[in-house]
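Only a single protein chain was left out; the remaining protein chains are all shown in position.
Chain naming follows the written order as A and B, and within any one chain the residues start at number 1.
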Amino acid sequence: METLSSLIMIFIGAALINNFVLHYFVGICPFLGVSKRVDTAFGMGLAVIFVILIASTLSWLFTFFILRPMAPIPVWIWQVAGGNPETTVDLSVLSYIIYIFVIASSVQFVEMYVRKFQPALYESFGVFLPLITTNCAILFACLEIMKNLQDPTMLWGLHEALILALGGGIGFLIAITLMAGIRAELDLCDVPKSLKGAGIALIVAGIMAMAFMGFTGMDRGVEQALSALGSR
Amino acid sequence: MADQPTASERFIQGILPENPVYRQLLGMCPTLAVTNGMKPAMTMVGATAFVLIMSNILVALIRGLLKPHLRILVFTLTIATFVTIADRFLGAYMYEMSKELGPYVPLIIVNCLIISRAEVCASKQSLGTAVADAAGMSLGFGLALASIATVREILGAGTWFGMAVLGSGWPAWGIMVLPPGAFLVLGLLLGGVNWFDDRRKRLAVTASE
Partner (left out) sequence: MSETPETNETLPAGENQPADESLPAGGPPEKKSYIGQAWLVILLAFFFGSVLALVQTTLGPKIAENKRNETYSVIPTLVPGSDRDMTEEVVVEGHNGRQIRLYKAIATDGSHLGWVIPARGQGFADVIEVLIGQSVDLSRITGMYVLAQKETPGLGDYIRGDDFLQRYKDKSTDTPLVVVKADPRQENEILSLTGATISSEAVTNILNSALENLKGKLEAHNGSIAAPEK
């Protein structure tokens, strides 16, 4: 129960309360650029969820086994090489480089796989895949996982990392789909000429961010409800 | 290559005519995330400028050796390395600030501004032009962030660079330093820049007639 409720907290936190787009401002470029039509926005959101899950799994594996302080593999190599066992072995300086390559290669592989084996799926979101490499949301998820893995008091497991990634991805999907819905309606409105395009989109995003602030504190209510359920 | 802009043109273009934030809409993530105060915004500009200038220098130096299909790989490797250096430097000498900026320093890696400058300018033009281009773009990026951060910090906290500006009677508009304020201020400033630009163009047309 303890674990389940902490997982639900992570999920709600990433998807709604600290929404990746509207609270942390990651993934703004596709959020503004690919939100003109609801179906393309939805496809982009799905592609992000797909890639974020794969990249997070890989970066969790890399961080857990290689990149965190005193990670098992470098420590083993260090000791086999005859290094002093007391030394702190820490390769975290390489984290950023490894993450960006993990993201770039997982995007590439996902694209090749989907194009070859799932042509129908490729039709719906394949075109967005190359754009995702530079989507900060993916790197941001990897960095959050790194932060929680390098701290020995947290030491996230793979399930926690995946829930964070899923929550972040779904938060992105919600935000971009809502945005596309609003922008479709905005086409019929008389927007001042100088605000057309990105300007009005940013103002709409500001109002959405205010609305999403309403979710703050929601986690506490859910937590209380869960603990009431658990104690019954 | 005759039609490539010269060093001084690149420098001037980066500041206003091709301003990375207001014109090209690049690097939106730090633009919104760290502009709740002047101090974090200027630290971010410094870190970005360091990465941009260093990677432009390096890419310009090796531009003759670049294989076309490997160039993005080289750019990414270069940028990620310089970002790591900037991040460690901040952690060592400006610890408080590096804690406040948090993940936004490593996120410079995916700031399209840097990779687009490497692609558009540094991989095609000489070292001097690349440096001028990076400096101009950094200045433009700095000006844009400063404008947003100024509005947000003064309205949101009544201070500028932490110094009291509006006096203690100012009811700080908390929303300005919160995420919604970032979107609203950037949206309105962008509208203002567009309006001003349209007006100037209109005036130029009337004048030429």
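Simple rule for what comes next: a residue touches a chain if its C-beta (ideal position, glycine included) is under 8 Å from a C-beta of that chain, and two chains touch if they have at least 3 such contacts.
Just so it is clear, the structure is predicted and the values come from calculations on it, not from any experiment.
Undergrad: Touching the hidden chain in the complete assembly: which of B:T48, B:T81 or B:S138 does that?
TA: Of these options, the touching residue for the absent chain is B:T81.
Undergrad: Looking at B:P17, B:G91 or B:G162, which residue reaches the missing chain?
TA: B:G91
Undergrad: With respect to the chain omitted from the figure, which of B:L25, B:I108 or B:I154 is a touching residue?
TA: B:L25
Undergrad: Mind listing the subunit A residues that contact the chain we can't see here?
TA: So the residues of subunit A touching the unseen chain are 2, 9, 13, 17-18, 23, 29-30, 32-34, 36-37, 40, 90, 93-94, 97, 101, 104-105, 107-109, 111, 126-127, 129-131, 133-136, 152-155, 197-198, 216-217, 219-220.
Undergrad: Which positions on subunit B touch the chain that was left off?
TA: Residue positions of subunit B that touch the missing chain: 24-26, 28, 36, 62, 65-67, 69-70, 72-74, 76-78, 81, 84-85, 88-89, 91-93, 95, 99, 110-112, 116, 156-157, 172, 174, 177-178.
One rule holds in what follows: only the chains that are shown with their structure count from here on.
Undergrad: Could you put a whole-Å number on the gap between the CA centroids of subunit A and subunit B?
TA: 24
Undergrad: If you look only at subunit A, which of its residues touch subunit B in the complex?
TA: Answer in residue numbers: 22-29, 32, 93-94, 96-97, 100-101, 104, 134-136, 139-140, 143-144, 147, 192-195, 198-203, 205-207, 209-210, 213.
Undergrad: Within their complex, state which residues of subunit B touch subunit A.
TA: That would be residues 25, 28-29, 32-33, 76-77, 80-81, 83-84, 87-88, 103, 106-107, 109-110, 112, 115, 175, 178-184, 186-188, 190-192, 194-195, 198 of subunit B.
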